[in-house]
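All protein chains but one are shown at their positions in the complex.
Right, subunit A next:
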Amino acid sequence: MRRLAPMLLAALAVMAGACEKKTQPTPSGEAGTQAAQGQSGSTVSGTPAAGSDTILLGQVGALTGGQATFGISTRNGIELALKEANAAGGVNGKKLAIRVYDNQSKPEEAAQAATRLITQDKVVLILGDVASSNSLAMAEKAQAAGVPMITPSSTNTTVTQKGDFIFRVCFIDPFQGFVMAKFAREDLKLGKVAVLQDNKSAYSIDLSDVFTRKFTEMGGKVATTESYSQGDTDYRAQLTAIKKTQPDGIYVPGYYSEVGVIARQAREVGLKVPLMGGDGWDSEKLFELGGSAISGSYFSNHYSPDNPDPRVQKFIADYKAAYGGVPDALAALGYDAARVAVEALKRAKDLSGPAVRDAIAQTKDFPGVAGTVTLDDNRNAVKSAVVLKVGDGKTQYVTTISP
C-alpha cells in the first residue's frame, strides 16, 4: 500500500492535469480542414484568408462532446449565410472568411479558443456559442479585448451583461421560462408540476428558476425541484423521488443528450405525465434517444420549420441542398447571427471593434429566419417564441407566445 499511495496520487494528479490542461483548440472535422487550409490560403469562399481583401470572422462552437450537434448545426447555418454573402459580393468588395474552433462542449476550452481567435487570428468579430456556459467564458475574453461577439443562441441573461461588445440574436431565458409556465398553466391547465434541472448548466438553472417563479405567480404549484449533472445516464433516483409527489407534468429544461434518456426512465418508473423543456431539446437526436417515451412532450423554441414564410422556406431548401436534413433552430439562429453580423459590417464605418459594435447595436427590424431581430438597450433580441409538441420522429407547431 505504501507503494500504491504515491502512485495513486501521481495518477490522479496526471488525470486532473490532463482534464484541465489547456490544449490548443484543435479545429476538427470539416471546419478543421478549412481552418488548417486557411493558413495556407483557402477559406470558405476559396479566397485567401490573410490579406486586405478578406474580412476574417471567428466561430467557437461545440463540435465534439455532449452538445456536438449544436455546434455543427450552428456552423452550417453560419457557413450558409457567409456563402450567400460572398456570392452577393461580400462586404464593400471584401470577401468574408471564417475560422472555426472546437470547444469540446467545455467552457475552459471555449475561453481558450476565443483568446486564440482574438490574439492569433485577429478576427473582427466572434460568433458563438450555443450553451450559455461556453458563451459566458468567451464573452469575458471578447469584452476584455474589445472584439464584438454575437451569440446566436445562448439564452442566459448574464451573457450580454458581460459588456457592451456582447450581443445576441435570440430571446433570453426568463422569457423561455415564462413561455413554458404560461403554456403549462393556460393551455395544458396543469396544477402541480415537478422540476428536474441540470445543476451543471447555467442555462438549465435559469430556466427552471423563472419557470418556478412564473408558474407559482400564475397560481400553479411546483411540488419539488430535483437535479442531475450533465453527462449522467441514470436518473431513476430523482424520478422516483418526483413520482412520490404525483405531479401533472415535469419541467426538464436540459439538453437533448440527457432529456431523451430522462424521458425513457420517467416512463419506466411509471411517470406518464408530459415533460416540458426549452430549446436545449432541439435536436434530431432527441427522437433517437427518447424513442416513443418522448412523444407527447412540449418544448419552447426559436423557430419552426413549418413556418410558411417564403424566406424561411428558401433557407430550409438551401440548407437541405447543402447539408441534407431539415435545419434545426440552432442552424437558423447561426444563419441569422451571421447575417446580422454581415449587415453590421456593411454599415460600420471601419472594421475596428467599437465601430462594428456600434453598427451591430443599431440592428432594427432585421428579417431573420427565426423571427424579426431588434436589439434592445441590453443587446438582447426581442422576439416571440414558439411551443412545439414532440411527435413520432418530428415536432409539430402548437402555438406562438409573445413577450
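Basically, a contact is a pair of C-beta atoms (placed from the backbone, for glycine too) under 8 Å apart; a residue touches a chain by one contact, two chains touch by 3 or more; residues count from 1.
Just so it is clear, contacts and distances are computed from a predicted model.
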TODO: Choose one: "TIGR00659 family protein", "Branched-chain amino acid ABC transporter permease", "Carbamoyl phosphate synthase small chain" or "Amidohydrolase". The correct choice is the protein name in UniProt for the chain not shown.
DONE: "Branched-chain amino acid ABC transporter permease"
Open item on the list: Out of A:143, A:227, A:372 or A:399, which residue would touch the omitted chain in the full complex?
Closed with: A:227
Open item on the list: I'm checking contacts with the chain that's been left out. Which of A:260, A:280, A:334 or A:368 qualifies?
Closed with: A:260
Open item on the list: Touching the hidden chain in the complete assembly: which of A:221, A:244 or A:394 does that?
Closed with: A:244
- [ ] In the full complex, which bits of subunit A touch the chain not displayed? Write them out.
- [x] 1-5, 7-8, 10-11, 14-15, 18, 28-29, 63-66, 68-69, 199, 226-229, 231-234, 236-238, 240-241, 244, 257, 260-261, 264-265, 268-270, 285, 288-289, 291
